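All remarks here apply to the structure that follows.
In this view, the complex is presented without one of its protein chains, the others remaining in place.
Naming follows writing order (A, B, C and D), and every chain is counted from residue 1.
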Amino acid sequence: MTALFYIAAAVAVLATVLVITRSNLVHALLYLVVSLFAVAVVFFTLGAPFVAALEVIVYAGAIMMLFVFAVMLLNVSADSPLRVPTSAWIGPLVLVAVLLAELIYGIGLSDHALRAVEVGPQQVGDALFGPYVLGVELASMLLLAALIGARHIASQPESPAIEDPRLSGEEPDAPADAEGAT
Amino acid sequence: MILLWYILIPAVAAPLAWLLSLSRPQAARWVAVAGTSLPLALVTWQWVAQAGALRAAFAAHGPGVAGLVQGTWLADIHAAWISPLGISFFLAEDGLTLIMLVLTFAMGLLAVLASWRGIQERVGFFHFMILWTTAALAGVFLSLDLFLFYFFFEMMLIPMYFVIALWGHEKRVYAAIKFFIFTQASGLLMLIAILALYFIHGRATGTYTFDFTQLLGTQMPSATAFLLMLGFFAAFAVKLPAFPLHTWLPDAHTEAPTAGSVILAGVLIKIGAYGMIRFMVPLFPQAVYDFRTVGMVLAVIGIIYGAVMAYAQRDLKRLVAYTSVSHMGFVLLGIFAWNTLALQGVVLQIVCHALSTGALFILVGTLQDRVHTRDMTKMGGLWAVAPRMGGTAMFFALASLGLPGLGNFVAEFLILVGTWQVSKWAAVLGAVGLVFATVYALWMMQRAFQGEETHALRFNDLVPRETGMYAALIAALVVLGFYPQPLIATVRQTVTSVQQITAGSPLSPKPTSAVQVGIPADRAPAAAAVADGTTTDGGR
Amino acid sequence: MTGGDLITLLPLIVLTASPVVVMLAAAFWRSHALALTLTLVGLTATIVSLFIAAGRTSRQVTPLLSFDAYALFYIGLLTAATAGVAILSWNYLQRRHVHPEEYYMLLLTATLGGAVLVASTHFASFFLGLEILSVSLYALIVYPIYRTQFVEAAVKYLVLAGSTSAFLVFGMALVYAETGTMTVSGLAPLLRAGLGGADVVVVLGVVLLLVGVGFKLAVVPFHMWTPDVYQGAPAPVGAYVATVSKGAVFALLLRYFRPVSLDPGSSLFLVFAAVAIASMVAGNLLALRQDNVKRILAYSSIAHLGYLLVAFLATGERAAIAVTFYLVAYFATTLAAFGVVAALSPPERDAESLSDYRGLARRRRWTATAFTIALFSLAGMPLTMGFIGKFYLVTAGAGSALWALIIVLVLTSTVGLYYYTRVVVAMWVRQPDEGAEAMGAAVDGASGAVLAALTAFLIVFGVYPAPLIHLIERAVSSLL
Amino acid sequence: MAAVSLDHGLILAAILFVIGFVGLLTRRNLIVVLACIEIMLNAAGLAFVVAGARWGRADGQVMFLFVLAMAAAEVAVGLALAIRFRQSLGRLDVDDADEMKG
Partner (left out) sequence: MLQLLWIIPALPAAGFVVLALLNRHLGRRAAAVIGAGSVGLSAVVALLVAVSFIASPPPGDVYRQVLWTWFDTGGLAPQIAFYLDAMSVIFVVVITFVGFLIHLYSTEFMERDEGYTRFFMYMNLFVASMLVLVLADNLLLLYLGWEGVGLCSYLLISFWQRDLQNVYAGRKAFIVTRIGDTALIIGLFLLFTQLHTLAIQPLMAGAAKEWPVGSGFAVAAAALLLGGAVGKSAQLPLQTWLPDAMAGPTPVSALIHAATMVTAGVYLIARTNVLFTLAPDVRLAVAIVGTVTLLYACFCALAQHDIKRVLAYSTMSQIGYMFLALGVAGWSAAIFHFMTHAFFKALLFLAAGAVIESLGGEHDIFKMGGLRRKLPTAFWAFIVGAASLAAMPLVTSGFYSKDLIIETSLGSVDGNAWLWLGALVGSLLTSIYAFRLVFVVFFGDQQTPVTRRPRWRMLLPLWVLSALSLIGGFVWLPEWMGSFHPLENFLGEALPPLKTVASSFAYTGVSALLTSLVAVVGVALATVWLVESRAALGDFAARPTPHALQEFWLNGWGFDWLYEHVFVIPVKWFARVARNDLVEPAFSGLAWLNVQAWRALSASQNGVLRVYIAVAGVGLVVILAFVVLR
């Protein structure tokens, strides 16, 4: 299991790096799916099969579907390669390297082994509908809010008060102006 | 209860003036006249009625009566306000307050009268602001709860800000914001000092209160006391204004409309002096003593620098504004001298400066209304055009240079002679300031009124309303110049009691011997004078 | 969970039911007036239910939520503010001809999030409340949709909120990993030492957690979004972001940290102090010459949160009262200010440029007066609650001898005078530009009533704050 | 089961988290930016699961579920916004959204 953890971890890291470096949007999203699968494996190795399953179903399944759906809807492959020039990576990389160093420094100071107990769906379910029952209700309200919001945003306004030229002149196939398609 | 009226009448009149003006603009003026003259009449009545009480209080306890400590007010109000913080609605009145109130309402009334023709825009709102200022000023002078004091202290900024910003001259917005920021910044420093005092006192005694009478005599390390004193000093020195914190004043006074200048110069800047006498020195006598040299140096610089700057100006109003800096230097000097002579002089100076400078501002205002400029290089020879105005200007210029026979002289003399007993050099330099005062006063007369009239300016001389105002001011100054005793007697109790409070500190050295020296010196001639006075009175 | 707990939960239940009711009603009958009415009914019912809940002795409902007096007070405050926003939105939405029903639903869900936050005693409710609030706000910010500005603001808010939430969750995870607890009471011992004795990983966790909080509060260095979102969002939503969103999070912060007193030498204390100073300085300086009124309000809110942090760092009950009183004052003031902006905004755009306000006093005397009073309250001038509030803050700071912070507060708030008075000057002194469209359509009755009420509130409690203070005293006493 | 050290789990989460953060700082495509937020949230959730594993309790996983819900909500609204964004600005470049400044 330990070995599996490290392998899955390596895959996850690699896939995630690829997510942020790929210029092709669809590729990136697919690498993200890979990454999420790898994390699911990690969950499994950590003794959390329930969330591992959820990771696959919800994250990789539902959420990524949404992404792909959006990509299709927007036909965004044309403007997918929007990326900053390589030189602009230096600053963020330095910043993040320091951040990571700080995090690892902090985490590395503690030394605890994980308990090798599996916390199965049963326990999670008990917790969810025990002390966390209100949390579940609230999560439902969260989703409701997201539902209302997303529906409102995505729906076409029926009678916009002001005709916004950019809005009325919708141009799904407008050629990407700046950085061109690859 | 009467004290509440002093605040309430103008405070109620203020919205009334505004609301009434919505239908009839002229109504605001009359409401404002009522809103200031009513309390003026009330306070004058109280002054007359209580003169006996004041004298009795003084005589009963003799010199050095601690009226403040013993709670022998003319009147007071003590009500709960924000009790969770130990804040009470504590108003009280003694002789000094009485004088300041008279001044406040008189200047308020004067401001209203002086704007009769000059203000034609948003009349109701203007009088709303003037009355509001008056109410806040009355509150400032009546409060003995430090928070309440700060509350009113800040409250009057807003209407004053509006008065300058809305009805002022060319650079009014700049001047208003400058005034606002200076006063606010320094006021907040005072707030910090007040709070520190509050906590120090609360920790020591377990009573958290802003009641000034209870906070008196709070024990604290001298370094702390010094810092707190500086907090108070910052606020009051800006208000006063003392060099080098004076730079808001020339701008504010110059750009304000006449009424604003009158209230600013007449009452508002006097809060600095009042606050120092009432609060700063009694609270921190030792710290004030430690600061005395610096304070006096600032005062002397203020006197001379203000005078020279007045001389340097081309703008007539700015010139008058700088004279305030100079005159307030005397006030600061007197406060740091902290003896009976100097303090009586300070109070007298407060009143006389209000009258003379107020009149000068009105005069400049009327002149500006007619000539449409304040630039003295565009004036000259106006005496020939408006001799009455010229004569009036001459009178007030003379008052401002401290001519004997007018109240300002008595005030400055008392201050300087009191200062001399503390610091000879400060007194000498202060006296030198009088020479500079002569320079600017005469220079102003020369540039504006004397010489050949070359700019073909033609305008009306003073109208009766104006003549009446000036006549009242002139009469007041002359009376104060020859017989300031009523005023001196009124504040005598305050002056002695604040000194008594500081008696233990080096600020009032050798309390016992001071009394010993004081009694014969104070009593004997006084008795003789009273005796002589009665005989001559009878004789004539 | 017992039946009794349901009574305790009543405010939350009512608040949860309200958007559902609005939604169901809208499904049958799309009507702006109905939606608003139902919203107001829901909010009123929530407030009423607060009194019912207040009768309960057992206040803790599951480890997640505690409906103590503190929570109830804040729920009341948030609800009342929401009602104000809702009424102010009426005319704003009317003029813009957009479907308004969802707006009220989202407003209600957002308020639910805020209510959860102020009652939260557990990371789970903290996180969920925050997210309900955020997610509702994304949609609210972009709500009228038709202008790029709305989208831009929403995208900025979403991306930043999402990423800072990630920091928040990561921080929570680290804390949990090290301590094994996620409740306030469990964390108190750790925080009491200002994390002095805790493992570095907990410190890391708390700091990361504070990123999320800092973002919501818009304190330096997490403040950058504020002006853009305030400017981009519709004015009523701006009011909401400034008040309910920030107030709820600050109340939560107070709940988490109030039972403990940060040791003035501890790292966490110093971090807060630095953030407070930076916020006060940057907020006030950024607004200095700003010409957009909404951005001025945004920058000033950064500064105000800095002021609040000063009192937050102070110890004792007085500090909690100070924070709460200030928040109440800030709520009323900000609502009034944004309310004026909203009321004056024509359909095409919001009345946000300083030049829109030139000569307002001549056209709309009372509106200008209300705005002026609000601005003076923000500046902390007497006769307004802002004065008492700021005084309270400084008192709290002085009580804990936070002299450096107080002096910064004092000096920077002096700078603040400059930009507040710029707006005042624009309204009262300046003349409108030649040819500029006269901004300032007639203020509708509803907005006018809200503005009048807020102004009266500001002045009444600015002159006689004692009753409010007593109420707040009772509320915060449950924290200690 | 063999024990994985807590540190390593958390470090993995941290690494994934910062990678997401790098993406946030460097990518301009709104969709990718949203994906990066997902990465970060996922990493945070991972950290929770790791933490839960340390204590052997279900709390970590419960929290992960909430994070999951939140991520879903976020993405739903985010993608809807992305559609609007594209409509308003013609592209998906977040750098285009700099109309408001100063």
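In the analysis below, contacts are C-beta pairs under 8 Å (C-beta built on N, C-alpha and C of every residue); 3 or more make two chains touch, one makes a residue touch a chain.
If you're wondering where the values come from, they're calculated on a predicted model, not measured in any experiment.
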What shown chains does the left-out chain touch?
A, B, C, D
Which of C:106, C:204 or C:360 contacts the chain that the document leaves out:
C:204
For the chain left out of this view, which of C:173, C:253 or C:271 touches it?
C:271
Could you list which residues of chain D touch the chain missing from the display?
21, 24-26, 28, 94-95, 97-102
Residue list for chain A contacting the dropped chain reads 84, 91-92, 95-96, 98-99, 102-103, 105-106
Interface with the undisplayed chain - residues on chain B:
243-244, 246-247, 250, 305, 308-309, 311-313, 339-341, 344, 381, 383-384, 387-388, 391, 394, 398, 403-405, 409-410, 413-414, 416-418, 420-421, 427-428, 431-432, 434-435, 438-439, 442-443, 446, 449-453, 482-485, 488, 492, 495, 517-518, 521-522, 525-526, 528-530, 532-533, 535-537, 539-540
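Everything below uses one rule, namely that only the chains that are shown with their structure count from here on.
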Rounded to a whole Å, what is the gap between the Cα centroids of chain C and chain D?
26
Show the residues in chain D shared as contacts by 2 or more other chains, in ascending order.
6, 10, 14, 17, 20-21, 34, 36, 45, 50, 52, 54-55, 57, 59-60, 62, 66, 70, 73-74, 77, 81, 84, 88-89
Expected list for chain A, residues touching two or more other chains, is 103, 107, 110, 132, 135, 139, 142, 145-146, 149-151, 153, 164, 166-167
Each pair of chains that touch: what are they?
A-C, A-D, B-C, C-D
In the complex, the residues of chain A that touch chain C are 102-103, 105-107, 109-110, 131-135, 137-139, 141-142, 144-146, 148-153, 157-162, 164, 166-167
Note which residues of chain C are touching chain A in the complex, please.
1, 9, 16, 19-20, 23, 61-65, 95-99, 102, 105-106, 109-110, 112-113, 116, 124-125, 128-129, 131-132, 135-136, 138-140, 142-148, 154, 174, 178, 199-201, 203-204, 347-348
Of all residues in chain B, those that touch chain C in their complex
80-85, 147, 151-152, 154-155, 157-158, 161-162, 165-166, 172-173, 176-177, 180-181, 184-185, 188-189, 191-192, 195-196, 198-199
